[in-house]
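Just one protein chain is left out here, and the rest sit where they should.
Let's turn to chain A:
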Amino acid sequence: MERGSNFPNAANAASTMATATATTPTSTTTTATAAVPPKRKTTMELVQQRFKSDEEVQLIFEAYQIIGQEHVEGLLTLVSSSKGGTYALVSFTLLRTPLTVSNDLKINKVFPINKSFQLTKDAKSSITQQQFDLSTDDERPIKYYYHPIKTDMESVDYEEFVAHIYSCKKSMSSAETHEEKVLNFRWLDDYREIGEVKQELKKRESQYIVYRDITIYCATWNVNNRPCWENTSSLQPWLARGENAPHIYAIGLQEFETITKIMMLNSNQLQMYTSQWIRKMMENLHTENGIEYEELMSVRLSGIILAIIVRKQLRPHILRCCIHKVPRGFLNAVGNKGGVGVSLQLNEANLCFINSHLPAHMENITARNEDYGIIENDMRFEEEGRPFRTISDHDHIFWLGDLNYRIQEPPGYQRPGPMSDASTFEQLLQYDQLRNEMRHDRCFRGYMEGDIKFAPTYKYDVDTDTYDTSEKQRAPAYCDRVLWKGKRIEQLDYNSVMEIRQSDHKPVYAIFQVQIKTRDEAKYKRVQEEVLKAVDKRENDNQPQILASKTVIDFGLVRFNEHSTRDFNVYNNCSQQVDFKFKVKDAPINDICEKWLRVDPCSDSLMIDSERSIQLRMLVDPNSITGLLRKMCTTRGKCDFDILILHVESGRDIFITVTGEYQPCCFGLSMETMCRTNRPICEYRQEEIKELMNDVSPEYRVTMPREFFLLIDYLHKQGDRLRGIFQSYDRRKALSAKFNDVRDWLDTWSEAEFPGTPETAAEALLLLLDLPDQALLEPFVKDLLISKSKSEAMELIALLSPPKRNVFMHLCMFLREGIERHDYELSNVASIFGRILLRSSEYAMTIDYANRCSEFMRRFIYIETSDAIVGGNGHGGATGPSLQT
């Protein structure tokens, strides 16, 4: 629990945690006796493995998450860094339970415990299930759940967890404010996920976002159920105000037909009515040279219509248009009241337009507020495959309509004067219900409205500018309004239109200048390139890497049947745990290394900053010599013993070259090669013997290999001592202790006495015959296996290369003598030698292969009486030189 002095005031938190962590592991290290295989690592130890040596896991807490429908097991771990002097919560997902290796822990989120860090208990928590949110910086909070049933002894319970986190947070935030230093969380970068391009781009938004001015024209009119064809006068006074042609029109109508009529009309007729109105609107827009408009989208709910009309050139920049309706009114469902909305994206900005008709009558303030609330809440713009948008998800919101709020004058209040004077409006507006309700936050929270410098828009006698003279004598009111919400909106104009008189309402319009968030494409492209580069760089830099202490492993002089080992280290020098393994090589090897090598371990995980020793063990023995010599012969230039592929999981491969010098030895060499030597084999170097092996000329220095001759000669002289040899032969069997002495005796052409016993000599003889790449009787093995008689076989034997032929004949003579003397058993010898001399992987699987081999040998080493006679008739001379030569 050592920590640098730069650790800010965390002594308290740290000491409480020390006890928490120190006590728990002891309770789990229970009865580990010697008989128990390697102790399983505790969760704490496994978690600690995921961090560097100067980072310490303070506590672990079992919390799960719900992702989609799935319950995902996880661990929250409090980690301190002595280098950074800070704490963080690291959230892990458990890929497998129970945990056995640290790789089963996957980091899914990192929460630096800084000033903005929050642990918020969820109100839905219960005794059986705690819920809480974690958040830092500007990121969305993430929900975690906890069941108070611990599965791991080391983990803390909820209260303990919360207490620790709070005390850490307290010490961190006081360090931040008092010492005025920025807390160092850079160590956490190694555990964060590689930033995604989209997120990165969002972060750098300021570098490529520009704001472009556009004009938005909002207009609203309660048309009092008057069909538009009765509206012969121009709507231009309503829709073509302001200096410039706007970019977007949002035009709302209310009561475009009576509810009874609407219910009688079929959908085609309704569509026609709506279209007529929209056509009428289109005919009365601003006219400016070169500017054409088109209807982007319109929506109708009963008598409420909202049409969005845009400049044609703007159309390609508009995306994700959608509409929604919230019916209110009769039974809260008919839709004679309610709201309609259009949502759209223009460049990088989200715009929303709402047209609503709220409940009428002076006293219905609450009903209006309620309907507003319901429209605000229930308006959901849905698109397939995306989360829906609510009104407040938009950057710029425009709400227009007949909101029906009235002027509630105190009893006995005398209207201050003619309805044309600005001061009159100001006085009246003091009693405006909407303003009053907004002031008290009872509706349209966050919305703005411009100054009203026009007369109440309701209620007029139709076709006049006179307020209601009917019996009802409705008080004038500002029913028709335009509100907005959002940044970078400036209202240019807000007015009613007196000269349009077809309705008991006057139309209202408002003109806005809005700064629309827009991507500067050139800048964006540049930023995107930079981001891609940065993300690539991070990926390249974070590639798991290990260092190998050596890439060339030199075994020095390697001798037959002597093993040697070499070590090298692999070291994890990157910032994450690394898994490595030796790759299995392609056919024909199909293994991580050649037969004469062993690698241990073949794979492992390396924690950060840790090292592992790899041992290579080399042994050229009867099972591998043939392969090694073949490889030497076929490799151009100097032959390496092997090249291992050290593979780093999701990283690079390192080639480990295993090299050295093979000390040539008679075992494994062909009879021909041995007959080409002019000095003891031990005096040859690898390259020289390779040359002899690849020599195909028919010139030989001796008739048969001296090494073979010496062995036969020794055996021949042993007389009785040969009794019982050649019982069995197995190439895979461990060689006898004296074998290497025999090897040296042969390889040095030693004049000394044979260093072994008849058994070692027999062993050496069998290996000398068996180990060459080609069986002694090749290339005639196939024909000899099917040969029917000795004479037939002899014809083929005569065609063998002289060294092979001589070895064969000499061997047969020697064996025959032994059999005649009953030193060893005919059937054993025939079987053992037959299979060696006629070795064939191709035919070894045929049914009577073993029989045929024995049969063949028998013909050459057993002299029946009749054969003896034949032999006596002079054929014996053909069997080669006498042993006494």
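Please note the rule applied: a residue touches a chain if its C-beta (ideal position, glycine included) is under 8 Å from a C-beta of that chain, and two chains touch if they have at least 3 such contacts; residues count from 1.
Everything that follows uses one rule, which is that contacts and distances are computed from a predicted model.
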item: Choices "UreD-domain-containing protein", "Ras-related protein Rab-10", "Rad1/Rec1/Rad17" or "ubiquitinyl hydrolase 1" - which one is the UniProt name of the chain not shown; value: "Ras-related protein Rab-10"
item: Listed residues A:V101, A:I259, A:I643 or A:I863, member touching the removed chain; value: A:I643
item: Touching residue (missing chain; options A:E471, A:D586 or A:E751); value: A:D586
item: Omitted-chain contact residue, chosen from A:E283, A:E382 or A:D536; value: A:D536
item: Option from A:E205, A:E292, A:D591 or A:D653 whose C-beta touches the chain left out; value: A:D653
item: Positions on chain A where the hidden chain makes contact; value: 106, 108, 193-194, 196-198, 528-529, 532, 535-537, 539-540, 543, 551, 585-586, 637-638, 640, 643, 645-646, 652-655, 657
